[in-house]
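Shown here: the complex without one of its protein chains, the others still in place.
A and B are the chain letters, set down in written order, and residue numbers restart from 1 in every chain.
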Amino acid sequence: MTNESIIESLLFAAGDEGLTAGQIAAVLEISVQDVQSLVEKMAELLRKDHSRGVMITLYGAEYRLMTKKENAEFIQKLAEKPSPKTLSQAALETLAIIAYNQPITRIEVEEIRGVKTERPIATLAARGLIEEAGRADAPGRPILYVTTSEFLDVFQLKGLNELPPLSEEEASAQQEADLFFGRFEEALEE
Amino acid sequence: MTNESIIESLLFAAGDEGLTAGQIAAVLEISVQDVQSLVEKMAELLRKDHSRGVMITLYGAEYRLMTKKENAEFIQKLAEKPSPKTLSQAALETLAIIAYNQPITRIEVEEIRGVKTERPIATLAARGLIEEAGRADAPGRPILYVTTSEFLDVFQLKGLNELPPLSEEEASAQQEADLFFGRFEEALEE
Partner (left out) sequence: MEYKVKIDSFEGPLDLLLHLINQLEIDIYDIPAAEITNQYLSYVNTMQQLELDVASEYLVMAATLIAMKSRSLLPDHTEEDDEFYEEDPREELTRRLVEYKKYKEAAEKLHVLEEERTMFFSRPPSDHLFASNVEGPLHVSIYDMLGAFQKMMRRKKLAIPPKATVRREEVSVETRMKALREKLRFSKEPMLFEELFDSNERNELVVSFLAILELMKQNEIKILQKGNFAKLYVMSGGNEK
């Protein structure tokens, strides 16, 4: 694969946070200058190519892939159409993080998701699935969120302790060799 | 901007939520068939173009942009978290039995595996790979399990019809004979 291909992969996976030329250079093992000229060339090609829907921006020190401004109206149109599921993946992710980590602030949720989470939180609050529960003892006193009884209702849980465990428990719980075991030994000895 | 450009923008914005052909069609105001053939053409171009780092996948009903497999090592170089653990042998066997026989009860799975299957089922449910789908019309009204859309995603399937075929080698004369005599026996018992 070409360096252009790898850079596209990296910028795509990096999401809204983007990557610096230095980070890309470290991965490709080429100089920062080479990265800069490569990315500039890619950005130029993207700008000119009307069949492409993304562009590269330099925001602070980070390169980011973003959708082209010309297509914003179509993205908005998509945003206006209700999701085929009743909760979007973004909302479900956010809800899972809150459910398993409550009380939790929006910033903390965003750190886990790696993306802004204002709208999913607004949706979940409007749906009555989460609510505010005071403020964290942190700079800016951010709002803490918890799930509601409506959440338990919708997901048919008696309580939060009924949430399934998230990680695969290793087969450490020892299965007891039952009574049969003893009888079997006897049978063998006979 | 071209439809290709808009589709790229939409798929980019949707990220791993993905979009169905129907959702794209509604935004572009063209037919679902047109979307399908456009997206397929785009996917083909992406596959062939070594300067591109992303591809279009279809798991379940959703098209998604994903990084190409060839670039995985470069992304992993920068990744904060290790790859999630793949499923244990027990979980995979259980999942295979459920996938090919859904809906199915735990007892039926255990009959095939010849061993208790509570823990693998709990693991699979926690990973969102299987879900409950009502109860069987049998004594004790046991829970029926089916696979989810997340299952299709994890195993790169468009649908259940894309499951790898179960091995045919056992369809030997011997097994056919077994089948025949099995039916014959049943007939006799009636």
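Operating definition for what follows: a residue touches a chain if its C-beta (ideal position, glycine included) is under 8 Å from a C-beta of that chain, and two chains touch if they have at least 3 such contacts.
Values in this document were obtained by computation on a predicted structure and should not be read as measured data.
Across A:Ala91, A:Ile104 or A:Leu144, the residue that sits in touch with the chain not pictured is A:Ala91.
By the touch rule set out above, subunit A reaches the unshown chain at residues 9-10, 12-20, 22-23, 59-62, 72, 75-76, 78-83, 85-93, 95-97, 99, 112-120, 122-123, 126-127, 140, 154-157, 163-164, 166, 174-178, 180-181, 184, 187-188. Of the residues in subunit B, those that touch the hidden partner chain are 12-17, 55, 57, 64-69, 72, 75-76, 78-81, 83-84, 86-87, 89-90, 92-93, 95-97, 99-100, 112-116, 125-132, 148-150, 153-157, 163-164, 166-167, 170, 172, 174-175, 178, 181, 184-185, 188.
The definition used in the following text is that only the chains that are shown with their structure count from here on.
The geometric centre of subunit A is 21 Å away from that of subunit B, both derived from CA atoms.
Contact residues on subunit B toward subunit A in their complex (touch as defined above): 1-2, 4-10, 12-17, 19-20, 22-23, 26-28, 50-54, 65, 67-68, 70-71, 74-75, 77-78, 85, 87-88, 90-91, 116, 119, 122-123, 125-127.
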